[in-house]
Structures are given as structure tokens and as C-alpha cells.
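Of the protein chains in this complex, all but one are displayed in their positions.
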Amino acid sequence: MTAIMTSSGARPKSWLKTDTPKDAFQASVQQLYQGWRRFTIHPLGLLGLGIILLLIATAIAAPWLTPYDPAAQDMMGRLQPPSAAHWLGTDEFGRDVFTRVVYGARTTLYIIMLVTIIVAPIGLIIGACAGYLGGWADEVLMRVTDIFLSFPGLVLALGFAAALGPGITNAIIAIALTAWPPMARLARAEALSLRNADFIAAVRLQGASRTRIITRHILPMCLPSVIVRITLNMAGVILTAAGLGFLGLGAQPPMAEWGAMVSTGREYMLDSPWVVAAPGIAIAVVSLAFNLAGDALRDVLDPKGGE
Amino acid sequence: MTTYEAFNRPQRFLRLRQFSGKAVSILVTLVGLLLLTFTMGRLLPADPVLAVTGSEVDKATYERVYNELGLGEPIWRQFASYIGRMLTGDMGQSLTTGRPVAQDLLTVFPATIELALVAMLCGTLIGVPLGIVAAVNRGKLIDHIARIVGLAGHSIPIFWLGLMALFVFYAKLRWVGASGRIDILNEGLVPPITGLMLLDTALQGEWDVFRDALSHIILPGAILGYYSVAYISRMTRSFMLEQLGQEYIISARAKGVSRRQMIWSHAFKNIRVQLLTVIALTFGGLLDGAVLIETVFGWPGLGQYLTRGLKMNDMNVVMGAVLLIGIVFLTINIISDKLYRILDPRTR
């Protein structure tokens, strides 16, 4: 992504706007640029993007944003309401809620990144192979995808999280196992449409191997739509992670994870609502941001569905 | 087979072949589903023998239970006999309670179905008008607000919303019942027919119990329904936009048809079919939310049954519940797919 950005910066603007792109790369960069132009007219999408950037900044800057250690307990100062010393109050162990929400951003980002890293390649490769190769391979791969798709995400994740044991990494694997099928479907559809495209046929005639065609030509073309889909799915991932945390199958203590914070804090909700309010709102805002950004992205890529 | 031959086959045969292909693929998916649940059951960390006996027992007892559970057999044979048992509808017994899993599922599943149906109704009642309002006021502030309201339902953690709602509507306002499906006073008054409490009480004319059941289901149902509002309203909006941009609407408008009549009698009428499939599709997603909302509201449904099985490492319960959810999910997907193909003129 960054590579594309910098290289595009080095080229004249006309390179972005010409009606006759010279290669697939220029075409996809152009597409992205046009997309960005269309994206910027969505105020809500921009808001979502802003929040996501804020999340990233918070996660990076966490230690400088708060003087407290997210795990440091102070049993005598537990369940204190918000004050100047503790902006969002303290939790049942006297830990600073603001600090934990801020560090929780790191956990959330960690989950999002790892899920993306796992899901994108799996989905892309399976989808691209199925779509491009067709026939027998398509049948098998799509059956596998269908099987995974025939479970609601949380139920499947629950099963795997329980089987793999506790811990954030296992939870991420469980979520990833449930998140790849839609990507694969999408990539397959893209690959299917590319399969008979002229430039692919040309490459094929040049004698390129199947592997080469898939990795060099099919995969890059599937990437943009998969990225959009992942953005939209992130809200779901965050909520699934929070759901797992709520059911006690997510992060291990003392790691600050928003879902687990709501789960353990619910015991104190009636008297100390800030303990669940803060992480609950954080989950809602961040997943809303991904939804808004993803929604805008979808409008950009699929103008028919939106404005 | 060459392309030429295929073209010459009679149309009917092609259909049959398509149909059998579809049937085979569904069958394969089902076997895969079984394999997945089987793997999940076997991966559970605890010793299923201990789940039966409650603690370590002497070697002879351990072995007896071990063999009773068929754990000594090679894994492929275990899987084969698992499929065999599933075909006869025998899901085994709960390792902890000793009750047949199939029988348990018969009581917990209707509870979840009822909850999801009410949720679907709530989601539709809120989502469809919201989508229409957004479409009619496209691009205006009200459109953005509608989008935020919808998306919020998809973004707020459902367990959190559930807790907050309980606090307000049960604790403060006393409008609704707190947990379970009906009040203890009414427990056992109405013999189950369908297992759907609202339907059973209505069929038997027990309106007091009906009201009680309604007061218990309305809050979890509405919250669960809110979750699906985003999707329903969004789809309604885009369907509506498509209709509103059609020639006939524009010409109707020119002929002086009133705005309201135009929206409801013309545009909405045309999107009803599409909406139906969209709403059917949300049903599967609601099963997911049900797992969480059932915990908050103590709703004795499939979700709680599953989480309890997971916590107690009750292999048969987990496998049974997950399989049922998978089958329901699969069925809904197939049906809504079919529905869409049949009802939507463009894909016919």
C-alpha cells in the first residue's frame, strides 16, 4: 500500500488521470485514486477513517498518553468514579480505566492486524486458485469454503477458541478461521472474471506458468476488493473478539481487552457504570468507524449500491 | 464431453444434471459440516471420560467408559460411526446430564427460534421504514442519521446493550420480565405444542400467559433485532433508490401521483420480494447474536446450551448444537438463495 502511494507521488498527475493506462499496475493505482476522490465526498466515511487513524495513533502512543501501568492494581482505590486523577475512573482492581482503554486499543489493533495477515492471504490464494483453475480444484475449494460459511462466525470461533485453549493468539486464530471464507468467495468471483480477460490470455500465450499467472497477475487484481471487504469485516472481527472476551475465551489477564473489560466489569455495572461504559463505547465507536469507512469504500467500488 | 454434445442435450436433462449437481454439493457440504463438528468435539481439551465420571476413577471403570464412548477405535471408524448415528438422528447423550442431546435440542431450539423470529420482526419494523426514509431523503441530514442509527446497532456490543436495556426497562421502568421465557407463576400452565411460547399460548387462548411471554421476549428480541437493522435498512434504502430512479416513478410523479402514494403503492410494492430474501438472510446472523444475548437474559436457548456444553467439555452437546446451527444456517442460505432466484425477475 505504502509502496503504491510513494511511487504514485513520484509520477505526474496526468499519469493518474489518463484514460489509457499502460499496464495493470497503473490501472489499479488509477482506480485507487479515483476511489479516493469518491471516498472524500462521504463525510461519514471520512469520520470513520479519522477514528481509525486515531485508534492507530492511540495504540502507538499509549505509554505517553497515560502515566499509569494498565496492570497496576490498587485495591484500596477500586471502583472510583471519574476524577482528575482517573479520567474514566478505576475498575474493580483499582486499575485506571482510561489507561486500560488506551492500551486496549493496542490489543484491538493487534487482533485486527493479525486477522488481516492471516485472512487476506488464505482468502486470496484459495479464491484465486479456485477461480482461475476452475473445474475440480474450484469444486473442492469452494466446498470447503461453503462448509466454513455454513456456520455463524461467533459459533465457529467459540468452538475453535474452546478447542485451542485461552489466549489472545488462539482467539485470533479462531476468528481468522471464521473470517476467511467471504474473502475467498470474493477473490474467486474476481478471478473468475479475470480468467478470460485478454491480458491474462496474452500472458498465458507467452508461456507463463499457472503459479506465475496466479501470483503475478490474478492476485494483485483481486487485492483492492478484498481490502474493502476486510475493512467492512473488521467491525465484525472486533465484535466477535469482544464476544469471545465476554464469554471468557479471549485475552488472558492482565491484558487490557475491551470485550473482557465489559465482561468482568458487568458485575459492577449497577453501581459503577463507568467500568463497562468506557470499553463498551470504545468497541462501539471503533466498529462503527470501520463500518462507516467500509460502507464508504463499498460505495466507491460499487456505486450502484449507494449514491 | 465436448461443448458441442452438451449443447445438444435436451434442456430437461441439463436441468436434472444441474439439480443432481446441486444435491451432491449440498450432500458434500453436509458431510464436511459433520467432519468439522466431529473435529471440534475431538479437539476439546478435556477428557470426555472424566466428563462422564465426574472425577478420576479406577482403571476398570475408566476403560469401560472409554470403550462405551468408542474412543478406543481408530479415528476414521469413529467418524464413520458418528455419521451413521447422525443419519439415524441419534446425537448421543449429554455426557453430564445423561439426557439424549436430540431431546434437549428439541426444547432449547424453539426458544432460540422464537427469539430470532421476534428479533427478525423487530428488525424489519425498524429497518424497513428507516431505509425508506433514508432513501426518500437521500443525501440529507436525515439520511446520515438513519445510517448512523442503523450502523450503531451493528456496532454496539450486543451484550453491553442488553445489560443497559435490562437496567432501564426492567429495573427502572418495570415494563418487562427479567429472565427466562415466562414468569415462574406461569411455568407449566401451557402445554407445549410447537415449543414457541407465543404461538402456543395464543393457540390455547391463554392470553395472560401470552402477555407474560411477550413481556419476557420483547426486550432480548428487540435488542437482537436492532442488530439486524443496519443490514435491512441499508438494503431497503438501495432497493428503494433503484425504484425511485425508474422511469415509471418519474412519469407517475409527473402525472401528479402523491408522494406518499408513490412511495408506498408503487416503489415499495416492487421491492417487497427482494426485501423478503434479505430479511430471511439476516436470520442466520441472528443466531450468532443469540449466543450472547441469551447469556445476558438467561434465555434457555441453543446459545446457552452450547456455551454450557463448551464450559463443561460436553462433547456430544457441543457437536450436536454446532451441527444443528450449521444445518439451520445452511438451509436458510439455500432457501433464501432459491427464493431470490425464483422471486427476483432479473435472475430468472
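Each chain gets a letter, A and B, in the order it is written, and its residues are counted from 1.
One rule holds for everything that comes next: a contact is a pair of C-beta atoms (placed from the backbone, for glycine too) under 8 Å apart; a residue touches a chain by one contact, two chains touch by 3 or more.
The rule is short, and it goes like this: contacts and distances are computed from a predicted model.
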{"item": "\"Peptide/nickel transport system substrate-binding protein\", \"Acetolactate synthase small subunit\", \"Tripartite ATP-independent transporter DctM subunit\" or \"Methylmalonyl-CoA epimerase\" - which is the UniProt name of the missing chain", "value": "\"Peptide/nickel transport system substrate-binding protein\""}
{"item": "Residue among B:21, B:70, B:84 or B:129 touching the omitted chain", "value": "B:129"}
{"item": "Residue among B:102, B:218 or B:335 touching the omitted chain", "value": "B:218"}
{"item": "Sole contact to the chain not displayed, among B:40, B:161, B:176 or B:323", "value": "B:176"}
{"item": "Subunit B residues that touch the omitted chain in the full complex", "value": "46-47, 50, 53-58, 61, 93-94, 96-99, 104, 107, 125, 129, 163, 166-167, 170-171, 173-180, 183-185, 187-188, 211-212, 214-215, 218, 260, 264, 268, 295-298, 300, 304-305, 308, 311-313"}
{"item": "Residues in subunit A touching the chain absent from view", "value": "71-73, 75-76, 78-79, 92-93, 165-167, 248, 252-254, 264, 266-272"}
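Methods note: only the chains that are shown with their structure count from here on.
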{"item": "Interface residues, subunit A side, partner subunit B - complex", "value": "43-44, 139, 143-144, 146-156, 158-160, 162-165, 235, 239, 242-243, 246-247, 259, 262-263, 266, 269-270, 276, 280, 283-285, 287-288, 291-292, 295, 304-307"}
{"item": "Residues on subunit B engaged by subunit A in the complex (per definition of touch)", "value": "25, 28-29, 32-33, 35-36, 40, 43-45, 138-139, 144, 147-148, 151-152, 154-160, 163, 167, 171, 230, 234, 238, 284-285, 287-289, 291-292, 295, 306-307, 310, 318, 322, 325-327, 329-330, 333"}
